[in-house]
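To keep things clear, I will list the structure first and then write my remarks on it.
The complex appears here without one of its protein chains, the remainder shown in place.
The letters A and B name the chains in turn, as written, and every chain counts its residues from 1.
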Amino acid sequence: MSAMLIDDDRLFPAEASARKVTRALYAHVRNLPLVSPHGHTQAGWFADNGSFPDPATLLVQPDHYIFRMLYSQGVSMDDLEIGQPVVKNPRKVWRIFASHYYLFRGTPTRMWLDYAFQEQFGLHERLSEKTADLYYDTISARLNTPEFLPRALYERFNIEVMATTDSPLDPLENHIAIRNSGWKGRIIPAFRPDSVVDPDFPGFQRLVAKLGEQNNEDAATWTGYLNALAKARARFRALGCTSTDHGHPSAQTADLPAAEAEPLFAKIISGKADAAQKELFRAQMLTEMARMSVEDGLVMQIHPGAVRNHNPLVFKRYGKDMGGDIPRATNYVDALHPLLARFGNEKNLTLILFTLDETTYSRELAPLAGHYPCLRLGPPWWFHDSPEGMMRFREQATETAGFYNTVGFNDDTRAFLSIPARHDMARRIDCAFLGRLVAEHRLDEDEAFEVAHDLAYGLVKKAYRL
Amino acid sequence: MSAMLIDDDRLFPAEASARKVTRALYAHVRNLPLVSPHGHTQAGWFADNGSFPDPATLLVQPDHYIFRMLYSQGVSMDDLEIGQPVVKNPRKVWRIFASHYYLFRGTPTRMWLDYAFQEQFGLHERLSEKTADLYYDTISARLNTPEFLPRALYERFNIEVMATTDSPLDPLENHIAIRNSGWKGRIIPAFRPDSVVDPDFPGFQRLVAKLGEQNNEDAATWTGYLNALAKARARFRALGCTSTDHGHPSAQTADLPAAEAEPLFAKIISGKADAAQKELFRAQMLTEMARMSVEDGLVMQIHPGAVRNHNPLVFKRYGKDMGGDIPRATNYVDALHPLLARFGNEKNLTLILFTLDETTYSRELAPLAGHYPCLRLGPPWWFHDSPEGMMRFREQATETAGFYNTVGFNDDTRAFLSIPARHDMARRIDCAFLGRLVAEHRLDEDEAFEVAHDLAYGLVKKAYRL
Partner (left out) sequence: MSAMLIDDDRLFPAEASARKVTRALYAHVRNLPLVSPHGHTQAGWFADNGSFPDPATLLVQPDHYIFRMLYSQGVSMDDLEIGQPVVKNPRKVWRIFASHYYLFRGTPTRMWLDYAFQEQFGLHERLSEKTADLYYDTISARLNTPEFLPRALYERFNIEVMATTDSPLDPLENHIAIRNSGWKGRIIPAFRPDSVVDPDFPGFQRLVAKLGEQNNEDAATWTGYLNALAKARARFRALGCTSTDHGHPSAQTADLPAAEAEPLFAKIISGKADAAQKELFRAQMLTEMARMSVEDGLVMQIHPGAVRNHNPLVFKRYGKDMGGDIPRATNYVDALHPLLARFGNEKNLTLILFTLDETTYSRELAPLAGHYPCLRLGPPWWFHDSPEGMMRFREQATETAGFYNTVGFNDDTRAFLSIPARHDMARRIDCAFLGRLVAEHRLDEDEAFEVAHDLAYGLVKKAYRL
């Protein structure tokens, strides 16, 4: 067993000349501030600044990367107390997790956790059934210190700005409270309207009605509905929001004339639309959102292609976002055409594309982003936010889209403690990619330093207008 | 020309630090027994224990990897005597093969053959037109020695268990003979019911009727048909069978209510079903087989996605399995949904998925296997059972599914003499992958030793319940 959980050279190329360059590049960027433009932390943590509870509640229960792997190997989700409002037996849950830690060998989850264990909790012996209690006690003790309060962690993590992800219906009171508190941390909302643009979202009609009420518009009409969305966007912008996000099942867009959009909306709001009409409405709403972005400058993100709740038993018992979401092949070249034909050449629009289908990197996404002025490529997402996944992205997208049509890293996580580890992994892999390019004389070393800085810091600030 | 056909460090990373770890890992696993849970050797070889015929009949005629490449470069299949019951001019066939051996540069076939030539026949000079007769005479001489009888080879190859692939109609007399012979080799059948569940199989109706007769059931009824299949499975289990295998054109599954399944079966058995009904029936039968596996514990394998007999001229003249099978893009996320919704959470079910579509590793298969308790990923199959193919599998599947949702190696071959070479290649590539992870500080060395052992031996025994 190694004396340390993580090595200073982790994720660097083994080959000596590339490793040497990679080390130098990484030294240049490792301490840059973290910019987190897209993620799922909770503003309430920073508004309240209360201490985090026990290790199981903090690290196991909310992390679908962890419990999906345990479940796949026969561990009961009930034993892990997944989906429970409060973890009643956190030490028991922790022990189950610890005794299955070997399952995570070779996964990014393992590397993120080891980083947090060593760097944040000072642990150096590997987590296992044997060390479960040592870990539990050590972490528990630290969580009760002032250094582990959310605001202290935010500052120690050297975060410059962090976006949450929020419904248009959210009063954003925690964001307001943070701004009023005098604390200097920059926590901003992001506008995620899925619940009021996706007719399949549970309670859609009720939520649209609520959107109208909140914004003094008649959301039962197409015009009122659009006005309400525009007003909600304005409210978000006033609290520092710079981006929207759209988690559609496909990347389909549409550009209907008003004479068709209006009756489509009426059908949708009546609750009598069929599946094709619902898909068309979502498609149309992406183009409407792009139009509003041209007007108000909010950067638009699309995260398409997840089949949600693939496992009906897990969905029924534990609800959504419980590990049963599976990617599906995604077509961008046809699906995005209506939106791009309308707004693709707009210089004031920034549209950041994500994918769960890596086959599109070289075939569709890089060619699209290497042409349309509005397009940028988001970093590898979800299952692909990993060392091999990030390397494939650079290898498959760079030659056509270059570095400057990409937007740096997103941690995209609800696991606050993993944020430094995630950014560190991305910086290491980007430096490793650049290090190999330099070692193979495909990029000059002075240029690699500039690019490394841009990938770690410059591009994300520019793309997200932060 | 090198003094040896194969090098001790073949397939290891060239980089020194990774190679050093890889060597150590490989030394740890190279001599482990071979477990062969899925393949196409013939039980009759071991029942009869007769000597193998000449080199052409043994190595060229049955190996579609070889003759498809020769055919692609204009060699006549008639000159190779493909599809003939007996090779009449084996030395002539061998000389054709030898003079085209350069075509296999860079292919796994070349490495498998070189391994066998050197390790089993003591040959050290490269096969070519010039050495064709030396090879022919050397191999011929050895095949007539007791050391080259099937049982002796089985033992020298250090095989612990080997499964054949058998029709439900097969009397399994050779398996019975082996068990009665007192020989200690463990040759077991595997249950492959394609001929009686695929309405497109030539003679389907007749074969189903025969299935009924053999099992004293009225296979003209849905219930009788299912009973007959269950009885056939029981007969296989009694002879050591632990798994089934399903070679469907797609991965489509269905979960019809009995009220729909029964008339569908009636339509199918009437011979009047259309293509969509046939596909639906195959889909339903995968779910029926899963249900039986939950009951009787047989591990289920699905090998989908080959377009069989793509070349009608070759099919007409030489029959099936003659090199004209081509993969097609395969969707798992939607296709498997009906089966997984019904049985995906069953802990007593093990369902091993294979693919000919590598794009599904990271997009569909790893996310599915990293969630559903019943799912495991089979090793790279057919065209992907190769150094680059195996490396891509580990690189693309591990980060989401881990190592423990995979099942080790399948040689999946009718080329008995290639079995040691195939397992050796898999062990070397897995060690090379692990060696790089260690060299890049992504896995601790002590863990890599455990994983290497699991990949070579532990996981396959566990997954296939051997």
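By our rule, contacts are C-beta pairs under 8 Å (C-beta built on N, C-alpha and C of every residue); 3 or more make two chains touch, one makes a residue touch a chain.
On a predicted model such as this, the values are computed, not experimentally measured, just so you know.
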Full-complex contact with the absent chain, from A:D8, A:D274 or A:D446: A:D446
Touching residue (missing chain; options B:Y26, B:F46 or B:F104): B:F104
Hidden-chain contact residue, picked from the options B:P150, B:P193, B:P327 or B:G435: B:P327
Touch list for subunit B against the chain that is not drawn: 1-2, 6-7, 9-15, 68-69, 71-74, 102-108, 111, 126, 307, 310-314, 323-329, 356-359, 383-384, 386-389
Positions on subunit A contacted by the hidden chain, ascending: 13, 15, 17-18, 331, 333-334, 337, 340-341, 344-345, 347, 359, 362-364, 366-373, 375, 395-396, 398-405, 436-437, 439-447, 450-451
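Methods note: only the chains that are shown with their structure count from here on.
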Centroid spacing, where centroids are CA-atom means, of subunit A and subunit B in whole angstrom: 40
